[in-house]
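A single protein chain has been omitted from the complex, and every remaining protein chain is retained in its original position.
Each chain gets a letter, A and B, in the order it is written, and its residues are counted from 1.
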Amino acid sequence: MEQIKKTVKKSIFKKDQHFYLAMEQKKQTVKKSIFKKDQHFYLAMMLPGIAFLLIFAYGPMFGLFMAFQDFVPAKGVFGSDFVGLDNFKYLFNLPDIWRVAYNTIFIAVGKIVLNTIIPIIFAILLNEIRVKGMKKYMQTIVYLPHFLSWVILGSVVVNLFNLDGAVNQLFEVVGLDSINFLGSNKVFPHLLIWTDVWKGFGYNSIIFLAAITSIDPGTYEAATMDGASWWQKVRHVTLPGMMPFIILMTILALPGILSAGFDQVYNLYSPPVYASGDVLDTYIYRIGLIGRDYSLGTAVGLIRSIVGLVLIYVSNKIAEKSTNRVMF
Amino acid sequence: MKNLKNKVLLSILALAPFILSACGGEQTEEAATNADGDIIMTVGQQTAPNSKLPEGDSFSDNAYRRLVKEKLGIELESAFEANGEDYDRQVSLAIASGDIPDMMVVSRDDLQELVDNDLVADLTEVYEEFASDQIKEIYGSYDGTTLDAATIDDQLMAIPGTTNDFGPNMVWIRQDWVDQLDIKLDEDGNHAITLDELESTAKAFQERDPEGNGRTQGLAIANWLTSGDHGSSGYTATAITNSFGAYPKVYLQDDNNEVYYGSNTEEMKESLTYLNKLFKEGILDSQFGTRTYDDINAMMVNGELGIVPGPWHISDWGLVQAKTANPDAEFVPYAIENENGDGKVNAVNKSATGGFVVIRKGFEKPEALIEMLNVVFDDVANSKDMENEYPELYEYAQLAVDGSVKPFNIELFPNESEIFDAKEATQAAKGEISIEEISKFVIQNNARKIKDYLDNPSDSDPSDWAVHASRTLAVNDVMGSTREANILNEIKPIVIFQTLDSQQRSGAQVGKLEEEMFIKFVTGEESLNNFDKYVSDWNSQGGTVILDEMQEVVDERE
Partner (left out) sequence: MKEKFGIRQFTIYTIVILLTLSCLIPMLNVVSLSLSSSAAVAGNKVGLWPVDLTMAAYERIVNDTQFWRSFGISVFRVFASLILNLFMIVTLAYPLSKSKRFFHARGLFMSIILFAMLFNGGMIPTYLIIKNLGMINSIWSLILPGAVPIGSVILVMNFFRGVPKSLEESAWLDGANPWNILTKIYIPISLPSLATVSLFSIVGSWNDFMSGLIYMTKIENYPLMTYIQSLSVNIAETLQNSSGMSSEQLQSLLAVSDSNLNAAKIVVAIVPLLLIYPFLQKYFVHGIVVGAVKE
């Protein structure tokens, strides 16, 4: 029995300890064969999904060799010349690469953080709307921007924020100096971050709304009976209940740290703000390499994947250490 | 678990043959035929977003394909259909999968790759044997440069389309505003104005706001500032820089045959200084740099711009929108006289090529391509009676169906034929010659439109005005007259068709440097004293290597 308790303690699912204890005890009595049967069942269940991944995700991975080649389509991956790390060297020797990397990470981190926080806040606030029907309509409306491409939203944003746009006209009315949102290197990255948050907060809040609904209402009732205030309930019931999904969504967003949103930047930036707004994707696109140079594109993709892998691994470990819960 | 890993490995290996089979070439084979015994020829079909094709016709079934089938016994079948970048992607995918169509239009770089890997047919003999005299004459008018572009190791590997830049870059000025404000413009009548006239007109437009909307700008320029060819010179300062003797974004040779870059000259520095002055004085739009193309276009349509720089054909696709929105909006084109006061007009004359049509190596009937050229660019183009000989294509012309619907989306015109054609159309419209006698259908069509406009200028269709503006005003008057008056100083830049290795590696990088710095020079964010530093940055970031490689290519030609 002591032995069982020990192994259970190591279990990653702390809150399920009772269950494991019960199971372990049961295991002593139930025949082992049932467990074996379950194994086969699980394996059989996963078979179709894994097969699809092998064909459509792993099948094309021979293409990763292109990152180390001077790939020529007519020669194919197996006929093109290997050039070692030349593509990576070329990439890191581009004169603006570090500035561009900084811009990318700055904008991407801003988006990851705010695209998590704002939808959480919105989900909690929306949950407070008690007027029947209103909540439904609002939910539908806030998803709308998500369905529009940046080509369209770009022109809306430009019309709102250029020097004679609606926002600056409003500034004029209240006596503020006008701001060249689209042409100032100080403001532009923030404009990118906030307009992206605006586009996506409704859609991103779906997952958190789903998380809130999965919180046991009994907990709220208990808290109310204990005289908890609204804020206390949010802090001690809602947020902890959502926490696994907050962590999960953050971890899943982390591999995006080197992609700051090509379509958005491409439709909003102009040469005066290249210094602050040029990100990896737009830079490489603009210097005309992605279209022609598949090898370089693959090299950039590979760097992204590796950085993503490291981030996911590390963040998962951190989550495990601090909350006793792994996400994967 | 080991077992499982093995299975994973096995499945991956099982896929390998599929992938490997993508390589491997074929030899000449018998072409497939359809039920009627026609040869089936697969093509990479370029498309256009709004083709204006009549009901029932499509890119896979249209008048051209029916004509080719009827005349040549060849049934064209699309291997893929796509537009612009998407087409280029399909070409790459076709090449990568080793399964290219029998015929397709590719870029010069794709052509090189196809030739290097022995995938396309040598057309030298079939061109000699089958091309009609008219077709050979068209290519002959370019002194062979166009065919040279498609010739690799002395073999003609593709049929190139033609395009040509010639004559001065222009600025288009609202004549109704000029009249309204009683501004004196081009008093010597040589269709060229001075920079001072340009500046004072811009100032007058801005200050006196003829449209009365309170938003009139003197001059607005897209943020790519200049252009290396006529086609993209709309909304750029190229014409202004030319008047300083600067030729941005092209490579030239000096008296010692040394290659230099047109954007990095002392003259360019002067042009930028001038533009900076205009910006400081507020004549150049204060939002220069962040203004998008669409913004400027909208300003033009709304009557907030009275001066629009653009190529001779901008009236057909750009200014016509302003004319539609406001029938009074009459833009008239002018060249700009040189800043040094020699009374001449600088211009760039550059031949280029459109796409390259290739035939898959092993296709049974490579001459099919040449025969189709003859049909499309000789028989049809020179038909005097389209309406009866080719009724379907006549209908296409009336509907303005997009040219991409042809079996190959290239154009074939004799060198500088636009001037002759415009002259002929203008003369015919004015009744000096008979419209029916004109040998080419396109010119006939233009002449009719110009005539419609001239007969009733105040109440004509905007598209008639557009043709009048581009053919009569821009080509015939400005291009033709400056040439006849011998005040044209035409510069011929270096033409290299393939992308050089150095350009592939650094061309875009130095291009970006130029774009970014020039905007700063104009807005004053960067002092023009740093122009020399920009030039040395340009050189060190790869420019020198490009110039050296280009020098080598040029020297080899001598």
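What we mean here is this: a residue touches a chain if its C-beta (ideal position, glycine included) is under 8 Å from a C-beta of that chain, and two chains touch if they have at least 3 such contacts.
Everything quoted here is computed from the prediction, not taken from an experiment.
Visitor: So which of B:N34, B:S60, B:N340 or B:S540 would be touching the chain we can't see?
Guide: Touches the omitted chain: B:S60.
Visitor: Which of these touches the unseen chain: A:G110, A:G261, A:G277 or A:G297?
Guide: Reading the full complex, the residue touching the unseen chain is A:G297.
Visitor: Which candidate, A:Q169, A:N185, A:S214 or A:Q232, sits in contact with the chain we can't see?
Guide: A:S214
Visitor: Using the definition of touch stated at the top, determine which of B:G144, B:G282, B:G343 or B:G403 touches the missing chain.
Guide: B:G403
Visitor: On chain B, what residues meet the omitted chain?
Guide: Within chain B, the residues touching the omitted chain are 1, 4-5, 8, 15, 18-19, 21-22, 47-50, 58-60, 78-84, 86, 89-90, 92-93, 96-97, 99, 107, 161-163, 222, 224, 227-232, 234, 292-295, 297-298, 301-302, 311-313, 316-318, 320-321, 324-325, 352-355, 400, 402-404, 409, 411, 413, 418.
Visitor: Spell out, residue by residue, where the missing chain touches chain A.
Guide: 11-13, 16, 18-20, 22-23, 26, 35, 37-39, 41-43, 45-46, 48-50, 52-53, 55-64, 66, 73, 77, 122, 125-126, 128-129, 135-136, 138-148, 151-153, 156, 159-160, 198, 201-202, 206-207, 209-210, 212-218, 224, 230, 244-245, 248, 252, 255, 294, 297-298, 301-302, 305, 308-309, 312, 327-328
FYI, only the chains that are shown with their structure count from here on.
Visitor: Which integer distance in Å separates the CA centroid of chain A from that of chain B?
Guide: About 42 Å, centre to centre.
Visitor: If you look only at chain B, which of its residues touch chain A in the complex?
Guide: 8, 11-12, 15, 19-20, 22-23, 85, 88, 92-93, 95-96, 98, 109, 113-114, 116-117, 119, 223, 286-287, 289-292, 294-295, 504-505, 507-509, 511-512, 515-516, 519-520, 523, 525, 541
Visitor: What residues of chain A sit close enough to touch chain B in their complex?
Guide: Against chain B, chain A makes touches at 51, 54-55, 58-59, 62, 72-79, 90, 94-96, 155, 158, 162-163, 180, 182-183, 270-275, 286-289, 291-293.
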